[in-house]
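The complex appears here minus one protein chain, its other protein chains still in place.
Let's turn to chain A:
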C-alpha cells in the first residue's frame, strides 16, 4: 500500500476527483468506441504509424486545440478566483498549480504544436516538396511532443501538478521548497517534448534548404516558409539550452546535485539566465510563423503582392539575431547594475524597429488593395492595432528603470498576453480558418466565424486591458487573492467577464467545426479564397504525393502568376513517385519515453532503466532496418488525378 501512496495527490479537491472520473470515462469511451466501430486497424494504419506531413500536421492541430481547452479551463478558474476580493473558490496551493500548468500548457503544449501544425501542413506544399526531409523523424517529433504533453497532463491526477510557476525559478522549484513530484513532471515532460521540437527544427531547416521545387530560390519562397525557416533556426540554437537546463534541474531534484541550490556552490540565478536564454527566443519561435501566416492572409485578401518582401525577410533575420541578446530584460531587478541593464534595455527596444517595419509593410500591402473582410482577414485586421499595443507596452517594459515598477505585476501579465493572444492565437485561428478547406475539403461557416472573432476580440480587450491599470496600482501577479481595501476588485471583475466571453468564443470554434462539417458544401474546388502561393496549386483534398508533377517556380506567388500571367506551373509527363513507408517505431518509441518519463518522475529506477533500454533498442532497430520506401506508379497517379478533378 505504501508503494501506491506516492501516486496520491497532495492537495485533493472535488474538482480534481471529478476530473479523474471524467478522464477515466473518456478513456473507456474511446476504447469502447474504437472497438465497437472496429477502428483500431484504421487508427493504427492511417494515423499512429503515418509519416505523411499532412496527417502529422492535422494531429498537431487537434492536440493544440485540445490543449487550448485544457489551458483555457485553468485560465477561467484563475479569473473566477480573482473576480472578487478574498474569494474562496481556490486555495493558494491549487491556484499556484493552476497558473503554473496554464503557462506551461499554453506555451509548450498549445502554441508550439499549433505552429508545428502549420509548418507541417504548409512548408512542403509551399516549396513544392512531397514530404519533409526526414518523414519518420517527423513522426517521432510529433509523438514525443504528444507523450510529453500527456505526461504533463496526468500530473494533476497522479502525484500532483507543478506549482513553482511556468518559469519554475529555483530555489523555489528545488526539493527544499517544492516537495511534491510536480516539478519532476515539469522537468521531464518538457524535456521529452523539447527533444521533439529540436528534431523538428533540424527537419524543417533541411527540408527548406534541400527540397525546394525547381526555380525556387530562397528569395522566391512564400513568406510563411521564410518565417518557418527562421523560427526553426532559432529552435536549433535555443532548445539545447533548455535541454541542458532541464537536465541540470532534474539531477538537482532526483540525484542531489547542486547546480541551482543555494548552498554548496549552487546558484539559483543561473537557472533564471538559462531559462530566459531559451525563453526569450521561444517567444519569437511562436510569433515569427504567426507573422508568416498574417503575411499570406493579408496578401490574399488584399488581392495584392506582399509589400516589401525583402525588408520582411531582413526584419525577421534581424529579430532572430536580437532575440538572443535580450534575455536579461526578464530580470532587470536581479541587481546586475546600471550598465548591464542599460545594454539589455537598448537591445530590447531595438527589436521594436524590425517589428515596426513589418507592421507598416502589412499596412502598405492593404494600401491600393481590394480588401475582402473574410474571417481570416478579420483576425489579421484585429491583430494590427491590438498587437501594436502589445508591442509598445513591450517597449515601455524595456525601459529598465521603469521596469522596476512593472516587473512581477499585472502590467507585465497584460503585456505578454497582449502580444501572444493577438499575435499568436489570432494568427493560429486565422490560419485554421484559412487553411481548413485545403485539408478538410469544406469551408468553416463565415457567420459563426465572425461572431467568434468579435467574442474573442471584445473578450480579450475586457480581460487584459484592465490588468495594465491594476498593475500600475500595485497588483502583483500570481497572488491568489487580495483584500477589498486594495481596490482591485471591480477591474478584476471586468477581466473575469472578458475571460468568460473568450471562453464562449473558443466554444463557438468547436461549434463552427461541427456545424460546417454537417452543413458546408463539399464542391469548393482547390482555390476557394482566390489565393496566391503554391500550396493552393494542388488539389483539395491534397493527394498523398502533394504534386503529381514538380511545379516550376516563377516568383514567391507562382500560383498567382499561373492564374493571371499565363505562367505554366506544371510541365512534362507524370513520373513514378518515390514515397516513404509508414512506421510504428516512432509511436512505440515515444510511448516507451512516456514510461521512462513517468518512472523518473516517481524515481522508480527499475522500470526507468528497462524503458531506457527499450528506447535504445528502438534506435538500434532503425539503424539496421532496410526500408527504401515505395513507388507510386504512373497509372495510379493518373487515376488519382482523374478522380480529383483532372490534371492541371
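By definition in this document, a residue touches a chain if its C-beta (ideal position, glycine included) is under 8 Å from a C-beta of that chain, and two chains touch if they have at least 3 such contacts; residues count from 1.
As a working rule, contacts and distances are computed from a predicted model.
Note on the omitted subunit: UniProt lists it as "Quinol oxidase subunit 2", one of the names in "Sugar ABC transporter permease", "Quinol oxidase subunit 2", "3-oxoacyl-[acyl-carrier-protein] synthase 2" or "Alpha-L-glutamate ligase-like protein". Remark: the omitted chain is touched by one listed residue; of A:22, A:244 or A:338 this is A:338. Touching the missing chain, out of A:92, A:209, A:244 or A:510, is residue A:92.
Interface note: of A:53, A:280, A:304 or A:438, the residue touching the hidden chain in the full complex is A:304.
Remark: the omitted chain is touched by one listed residue; of A:481, A:520 or A:640 this is A:481. In the complete complex, the hidden chain is touched by one of A:154, A:236, A:325 or A:357, namely A:357. Where chain A meets the chain that is not shown, the touching residues are 92-93, 96, 163-165, 169, 171-172, 176-177, 262-269, 272, 302-305, 307-311, 331, 333-335, 337-338, 341-342, 345-346, 349-350, 352-353, 356-357, 359-361, 363-364, 366-373, 381-382, 384-385, 388-389, 392-393, 395-396, 398-405, 407-409, 454, 457-458, 461-462, 465-466, 469, 472-474, 476-482, 487, 490-491, 494.
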